[in-house]
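Here the complex is missing one protein chain, while the rest keep their positions.
The first chain written gets the first letter, and so on, giving A and B; residue counts start at 1 in each chain.
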Amino acid sequence: MNATTTESDLRVTPEAPVPPSPDSVLEHGRYFTSLPREYYLDEERFKSEVDRVWCEQWVYAGHVSQIPRPGDYFILNMQDESLIITRSSATEINAFHNVCRHRGLRLCQESKGHFGPRIVCPYHTWSYGRDGTLHKATRMTDGEFFDYADWGLAKAHVSVWQGFIFVSMAEKAPAPVSSMIDAKTNADMEMIEPLRMKVAVEKIYEADANWKLLLENGVECYHCPSVHPEFCVSLDASAMADYYAEDYLPNLVQGLIIPVKGELESLSMDGRYLSKKLLGKFGEGTPIPYAFGTGFMTQPGYAWGGFHPDYGMVASTLPVSAGRSIMICQWFVHEDAVEGVDYDVEEMIKIWDITNHQDLAIQERQQLGVSGRRYVPGPNSPSQEPGIHSALRKYLEMMGEPY
Amino acid sequence: MNATTTESDLRVTPEAPVPPSPDSVLEHGRYFTSLPREYYLDEERFKSEVDRVWCEQWVYAGHVSQIPRPGDYFILNMQDESLIITRSSATEINAFHNVCRHRGLRLCQESKGHFGPRIVCPYHTWSYGRDGTLHKATRMTDGEFFDYADWGLAKAHVSVWQGFIFVSMAEKAPAPVSSMIDAKTNADMEMIEPLRMKVAVEKIYEADANWKLLLENGVECYHCPSVHPEFCVSLDASAMADYYAEDYLPNLVQGLIIPVKGELESLSMDGRYLSKKLLGKFGEGTPIPYAFGTGFMTQPGYAWGGFHPDYGMVASTLPVSAGRSIMICQWFVHEDAVEGVDYDVEEMIKIWDITNHQDLAIQERQQLGVSGRRYVPGPNSPSQEPGIHSALRKYLEMMGEPY
Partner (left out) sequence: MNATTTESDLRVTPEAPVPPSPDSVLEHGRYFTSLPREYYLDEERFKSEVDRVWCEQWVYAGHVSQIPRPGDYFILNMQDESLIITRSSATEINAFHNVCRHRGLRLCQESKGHFGPRIVCPYHTWSYGRDGTLHKATRMTDGEFFDYADWGLAKAHVSVWQGFIFVSMAEKAPAPVSSMIDAKTNADMEMIEPLRMKVAVEKIYEADANWKLLLENGVECYHCPSVHPEFCVSLDASAMADYYAEDYLPNLVQGLIIPVKGELESLSMDGRYLSKKLLGKFGEGTPIPYAFGTGFMTQPGYAWGGFHPDYGMVASTLPVSAGRSIMICQWFVHEDAVEGVDYDVEEMIKIWDITNHQDLAIQERQQLGVSGRRYVPGPNSPSQEPGIHSALRKYLEMMGEPY
């Protein structure tokens, strides 16, 4: 972090403000709202959202430490899509559609594993290289009926930033994730040296709620005092709300600040460190900035990561159906941290686990309420919920609707 | 009961008979039928039925004894709708949509409870008075972005008759329930003093069957001898069939006669009383009329209540999906009756519990049969199944279809 850089230099230039459309479902004169009822219920809209939003944006997939050796892979399942995230070589990470090009078998069933020199379909033993090229179609030679070159594994786009892997199934890749991140976030991230982290534990949550309710909840802290008393012990909820009012951008990916109260060490039940082995340069004596909490966000399909001097967590929401979502959480520690010595898994996940359960329980109740025929979205607070306005405008823009 | 009133005086004047429409799906020259196959299967029709029938009619919700004090409430869930039935003050009962006006949280999750002076949404602590008015939108003052007066809890219509609470989600309320009930039913009901009853026990049944099959079964006793041998021990099945042929009206709510065999005391496994503490005036020595059994019915969405000198039962069917329904049953006794002394719950519910299970098992088999592609509705009996004709004509009328 360059001490001579001013705050304004550190901001990515926001897009020029767009005047609100009179046809937008969000704008109601003196107030704005969330989306109409059917936006959270309709299965046809949901399918369209998967096409136009989830398959277009950058979706958080995981971290390079999960696939250290060439041939290592893990799977990202997103609605009906399944991607194989694999290190094809020391320098190349690919995301292959997990589908044999012959008759469509799902190639990998395990959530992670290692490929030998060939990726072999068990149905008729068609085989592919680690780079996805078709190596052999059993009993059909190259060029006999078709050209092997046309039938390699289908690829999604990959963008790696600070070791975090993002994928997009769009025809044309969005701009690289690194180009979307502001200088301050990059500087803060570099202090924790993300390439030297590892995933200590992963946990999957389920919620009977539309994915956009998870997004809306994520981009406001209006609910923090009432819903998250434990979280508010160490979170500076007021500074968090300020982030959504001032620093938040409706970008596909962006830096995130998760401010801890200044006098505390980390985001935890009591404000103390959860891992003794501090991350990156902090373990080597670099002074810890005041209220340190850096991270990133993706949207409209919502993921967020928050990193403190000792540990971090990335939560990735994924759509299942109009009324159902999942959220996958990974907790990160220093690559040399030892479980049971430097950190205790149960203690480490506690603060986020409680907070996640509180949020998802709220979203399930909200889904039930929104389902009622008499529900119309109510006035949102311009000071407390501006992030909802921005995020939903981004959503409407991607859906090709007036925003 | 006024002994000088003649039977004909006691009848509500039925609507003038309507000539059958040649386009009605019920009319087939010499015979009439139930509805075509797809009426019991199609989910789009089901949604339309919830709008046009269930949200328009009076739906039985419960009894005033369930909410004696101001602030008391219970919940009525009907398909995607949830209503809070609450005593707002000593003299006012309201039915609020169970949805916060801000971002749509379901306010109450428990099936019953008690409100303090405020109804508070746990998400962002918006609060309402017991009468549903918006009291405080957190950090948004009245008139700042919107007027509080516009954002009180949404209300459904309420009609209370003899302590029984009925609700309607229609734009315009149907006529009050009391105006739909004939004089004889009112007189009979007054003898049992419904305001001095309590709910002894409630039981919920589930059935994989369309709600209209429950209705059709309920308005005929053609099946009683073959399906309900236990019920026919104390029920006068012949007089019951006469009711459907002669006294039954296709009204939204109406009085019902459930005639017990003259020589017996009550509707029970052996014809004897099920509660020692007789209801209303019967406990004070008023002679019990011959074959006493009074009650009420709602339709097309079907509920029925049957009351005898010692106890009563109300069964309320509710739609879940085209192929699924539930039925909630409440058993009533004198407010001073003591469980274990005056009545035994298992013994009291036995006759209706057996009968309900028999009916629902039949309706599940009927749903399976009706699902077959070759099913066409067969001839119904004019003498044994006239109630089906009337009830389905009412249904078609509300659906805006030829009847």
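Keep this in mind: a residue touches a chain if its C-beta (ideal position, glycine included) is under 8 Å from a C-beta of that chain, and two chains touch if they have at least 3 such contacts.
All values reported here derive from a predicted model rather than from experimental measurement.
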Touching the absent chain when the full complex is considered, from B:81, B:216 or B:310: B:216
Of B:125, B:299, B:366 or B:390, the one touching the omitted chain in the full complex: B:366
Given A:37, A:52 or A:101, the one touching the chain that is not displayed: A:101
Contact set of subunit B toward the excluded chain (per top definition): 30-31, 34, 37, 216, 222-223, 226-227, 362, 365-366, 368-375, 377-384
Footprint left on subunit A by the chain that the document does not show: 51, 55, 80-82, 97-107, 109, 122-125, 137-140, 145-146, 151, 154, 169
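Everything below uses one rule, namely that only the chains that are shown with their structure count from here on.
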Inter-chain centre distance, subunit A versus subunit B - centres from mean C-alpha coordinates, in Å: 49
